[in-house]
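The complex appears here without one of its protein chains, the remainder shown in place.
Note that the chains are named A and B in the order they appear, and that numbering of residues resets to 1 at the start of each chain.
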Amino acid sequence: MDSVIHAQQISFHRHGERVFVPTNVALMPGQLCLIRGQNGSGKTTLLRLLAGIVHPSEGTIARHGSVAFIGHRPGVKKDLTALDVLKFYAEFAGADPLYGAMSPQAALHAAGLARQARQRAGQLSAGQRQRLGLARLLVAPKTIWLLDEPYTSLDADGCAWVDGLLDQHLALNGSVAVAAHVYQPKLNAPTDVLDVQPGAQHA
Amino acid sequence: MTKRHPLRALLRQDLQRAWQHGGQSLLPLIFLFAVIAMIPLGLGPGPNLLAMIAPGMIWVAALLASLLALEGVFRPDLDDGTLEQWWVDDQPVLALICIRLGSHWLISALPIIVATPIAGEMLYLPAEALGLLMLTLLIGTPILSLIGALAAALTIQARQGSALLGLLIFPLTVPVLIFATGAVSAHLDGLTARPYVLLLISLFVLAATLVPLAIKKALQLNLE
Partner (left out) sequence: MWKRLKLAFHKLGSPPIFYRFAQTLIPWLWSLTGVGLAVGLYQALYVVPPDYQQGDSYRILYVHVPAAWQAMATYLIMAILAIIALVWRIRTAEIMAMVAAPIGAGFTLICLVTGAIWGEPMWGTWWAWDARLTSMLILLFIYLGIMGLYAAFDDHRQGAKMASVLVLVGVVNIPIIHFSVDWWTTLHQGSTINLFGPSSMDPTMLPPLIWMTVAVKFMFAAMLLQRARNELLAQDQRKQWTKRLIGDLIE
């Protein structure tokens, strides 16, 4: 099978310097890629490059498949109710026909937020907001998941829930790239590790 | 891909949030009336003087009021991480920007246009000028929204961005102000307002074609 994301020698320049050493990424269907690196090593930038939010300063990226990106700010409007947030994403991003989309209510239930459906997202705790952000993956499923520190602010239950989501997605031949520097996902599927090295100064 | 309607979703969300904020969305309108009320207090209530300056004053008040809502055009979306979603998965970024501008105009400028007859009455605006004034506002305020949103996109991460907004916007809106108020005073002098209105329309066409591209570039630079 062909890779869903194929990046060759990509890097991003900020202030005329490489943020990280040029990197190859080949993400296969059913594969999870764990992106590791110290703080400031460019994990976030690499994920944003893969998502297409910023363009690489060098190298090329090819994507085959729909993309979901969840950044370290989960993309949740604080003045909307939890239910409205998911309704919005269901319509805004749509569902890839390869995967079954959940209804917003079912997704809230899965995320353990059934009782918070009518609460404004601003009133939720940080962990609950993170769950709400991740629940987007259920209402608007995509082939390629790009997750930036998805375990942030989650409790043990939450982390287990995310691991379950990942396992399920990988079993359906989906692909995931996760940046995580503390928590290690406990998965059934094999994990590949990509170490990002901070870029050296050049000129 | 099934059921993806990003433009409809964004428009619905913008209007829904404006509706939820209720009174807050009407702040520009209230501000407009506060400015209108200050004018006779500063200049005296003489009907002749007020009638003469009414079109210009209403336009300046509309320009000031349009500044108020700009903070909310892009900054909250950048802060909560929804803005970067516009660039994921081949979303139509330029169209999304236009939707956001359109909903911003509907929320902040349309109420002002609708309320112009009342503001005109307060300043003794001659009745025969009202229709034309509202027409110039209808063509001109979208230009203000476009320029304002560009300035908001440029200052989105700046220190004291809101203080800068006015400085960036006012010079760029000079032609709009001149042609809009020129149209009304030409009409009141018994001349044709046609050339002014046509100039305003061409300004709108120019701004509507170029400014969204500049906004896209500015937002993209902010996401880097």
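To be clear about the criterion, contacts are C-beta pairs under 8 Å (C-beta built on N, C-alpha and C of every residue); 3 or more make two chains touch, one makes a residue touch a chain.
What you see is a predicted model, and the numbers here were worked out from it, not measured in a lab.
**Student:** With the full complex in mind, choose from B:A37, B:L94 or B:L210 the residue touching the hidden chain.
**Tutor:** Within the whole complex, the residue contacting the unshown chain is B:L210.
**Student:** Which of these, B:L70, B:I113 or B:L150, touches the one chain of the complex that we don't see?
**Tutor:** B:L150
**Student:** Can you name the residues of chain B that touch the chain not displayed here?
**Tutor:** The list for chain B reads 150, 154-155, 157-161, 164, 167-168, 170-172, 174-175, 178-179, 182, 185, 203, 206, 210-211, 214, 217-218, 221-222.
Everything that follows uses one rule, which is that only the chains that are shown with their structure count from here on.
**Student:** Would you pull the chain A residues touching chain B in the complex into a rising list?
**Tutor:** Listed in rising order, the residues are 12, 14, 48, 51-54, 66-69, 71-80, 84, 88, 90-97, 101, 142.
**Student:** Flag every residue of chain B that touches chain A in the complex, lowest number first.
**Tutor:** Touch residues, chain B against chain A: 1-6, 8-10, 12-13, 16-17, 20-21, 76, 79-82, 84-85, 87-90, 220, 223-224.
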